[in-house]
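Every protein chain but one is kept in place in this view of the complex.
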Amino acid sequence: MFGWTGTTLRVDLTKGTVTREATDIGLAHTYLGARGMGGKIILDEVAPDTDALSPANKIVFSPGPLTGTFAPSAGRFEVVTKAPLNNVIAGSNSGGAFGPELKYAGYDALIIEGKAAKPVYLWIKNDEVEIRDAGAIWGHTTPDTTDLVRAETDEDAKVACIGPGGEHLSPIATVMNEMHRAAGRSGVGAVMGSKNLKAIAVFGTGAVTVADPERFKTAVMKARKMIQEHPVGGTGLKAYGTDVLVNILNQTGALPTRNYQDGYFPTADKIGGESLAAKQLVRPKGCFSCIISCGRVTKVDNPAYAGFGEGPEYETAWSFGADCGIDDLDAITKANFLCNEYGLDTISLGSTIACAMELFERGIITAKDTDGVQLTFGNVAAMVEMTRKAGEGEGFGAKLAQGSYRLAESYGHPEYSMTCKKQEMPAYDPRGVQGIGLNYATGNRGGCHVRGYTIAIEVLQNGAVMDPRITEGKAGLDITFQNLTAALDSAGACLFSTFGIGAPELAEMLSAVTGVEYSVDEFMKIGERIWNQERLWNLTQGYTTADDTLPERLLKDPIKTGPAKGEVNRLGEMLPEYYQLRGWDDKGVPSKAKLKELSLN
Amino acid sequence: MTVRFFATIRTYTGETERRLDDAPATLRELLTALAARYGTLFRRAAFAGADLNPEIIILVNGRNVLYLRGLDTALSQDDEVSIFPMVAGG
Partner (left out) sequence: MAKVLMIHPDKCTGCHNCELACSFEHEGQFRPAASRVQAYTWEREGMTVPMMCQQCDDAACVKVCPTGAMHRSVTRANLVDWDERVCIRCKMCTVACPFGNARYDAASSSIFKCDTCQGAPECVTFCPNGALEFVDDEQQVRSRKKAYAAKFKDAFQEVS
């Protein structure tokens, strides 16, 4: 096989066995890898009523066929499992270098089943695989875990691991790799924790081979040029990082503020990418094979929040910043470092703290609940302290580590949790940008921006423009983005390569690598199939059209200040057309005809 | 009127914002005046020939001028204009 390695590794932690299997060729051709391949494995092998934290759940680490080649910015992998946060098929995407290393070690997917009797880590060196005792490593932060595991395996091993967050089974726990990269959403880290699996170390000296080297190199040179000539892919992201978005969302009036109570944050400039570049940025960083280098190596000198690491990204600067009414970038950066070290999702935790702040200001919770802390919007020290406590699972922090839905519901007020399908929405107010609201509402994994990033068209003028304030045409826009992204994710490419290239270039590189001809239509169809498959799983979990919605606040309470003052999200104008264009019935169930068309029956 | 500059636009202007006592009548006039003040790099960022550069994003009171009247968008004294290069993130 070209692109794919042809081998899948299966580890049963209950029995302590390791099995090498031939990668199913049909599965590879149809689902590519990563999100698609992992998702199909979960769908086929995990019974729908399985408890996500039980030994019967499985967790798949899968790179894509492009991963490990020099397709530009295509070195990614996904962690796929049944989500502890909300029971969907969690497909959490990450960069760094772990995915390519799995390919060089010889694997298209690593499937982990069962549960170890005591804490263990996996050591994969090419075709030698060991399950090793992790008793002395359990409890450590993710950077320390990485160093400890390397000391026992290889100093250059790539390590994916959980921190205390995953060990405490937090539904918003991450899997971290290379210390600073996160498979962030839906609580995938808790699944590792529930299996007593602390870390996976990989070292590979093998090769990823290409079917048509000349064709591939030509396609890659073309794709590289397109990305390098794009203002965002070529220079903007490297100069300012994703945090550059703070100001443009704020000036659009769609920067969610104080738990989505408003859409405009007057001092937003203090937490934007320009400020980050001037103050905390040490140098840019790129994932494996990346030509964009959006990563931020950062440092905080302020002794109160001193630290060194990577980030914050835009979503993080928002969640611990504007969403908490905070404009102290040092403190936000520190909260980001803490989340990486403890292994917690920055979007979900920041939004959960914001939710708690609103509950506190409304008197629903008091200082008695919050360990004596005045948890009000704008209280910088409280935000950082609560982040640390959430990581430690200490006091009120243990409740925060459950995510905002469970937190708010426990106090009888789930309406203050800014979530869709229990997953926290990220940093774009749907009252100011209509189409992203439809994406949040219909998202298979809940509140999420990356899987249908209509912001690129509605706000960022990337190749096309659509007015963010209108609902016309948004159903079609969302569907195109959702389908394309599902295929892109499954190929191992990074979403940001779309600041430069699109489906034609991705399909061409994929064809040249694998030797399987993928037209643009087929590439998009793969994405459409994966999206429908994830939807079918959600139906088995009891999700209905009633769950394709936004918090009441976003449908009923207008933005109070700023450029989008007076706006609400008009989901009702978009959702029926969305179902129709998807070929689903008016309850959002894929029709038999659609399933047949996608070979999903 | 207040004009705000972001990202690389700030490197061309050397400042983050400018207040104007007399608002120009249209966006074209505003950008021409700013280009005269800040020089070639600003002008090249703002204009592609006589047209608005497709790689610049200009908001007037939060609304992208592409949905208003482009360079012919009328401006008034209490407007807030924000000028961005194409940016992105996630």
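When the chains are written out, they are named A and B in that same order, and each has its own residue count from 1.
What we mean here is this: a residue touches a chain if its C-beta (ideal position, glycine included) is under 8 Å from a C-beta of that chain, and two chains touch if they have at least 3 such contacts.
Not measured: the values here are computed from a predicted model.
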List the shown chains that the missing chain touches in the full complex.
A
The one of A:10, A:115 or A:180 in touch with the missing chain is A:180
Option touching the unshown chain, where A:97, A:219 or A:559 are the choices
A:97
Can you say which of A:207, A:304 or A:367 touches the chain missing from this structure?
A:207
Among A:46, A:90, A:248 or A:287, single out the residue that touches the unshown chain.
A:287
Spell out the interface residues on chain A facing the chain that's missing from view.
68-70, 97, 100, 104, 143, 146, 156, 178-180, 204-210, 213, 217, 224, 228, 238, 282-293, 295, 297, 308-310
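The criterion applied here is as follows: only the chains that are shown with their structure count from here on.
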Along chain B, where are the residues that touch chain A in the complex?
4, 6-8, 10, 16, 54-55, 57, 59, 61-64, 66-67, 80, 82, 84-90
Across the complex, what residues on chain A touch chain B?
231-232, 235-237, 239-245, 247-248, 251-253, 269, 272-274, 294, 313-315, 432, 449-450, 453, 456, 460-462, 465, 467-469, 495-496, 499, 562-564
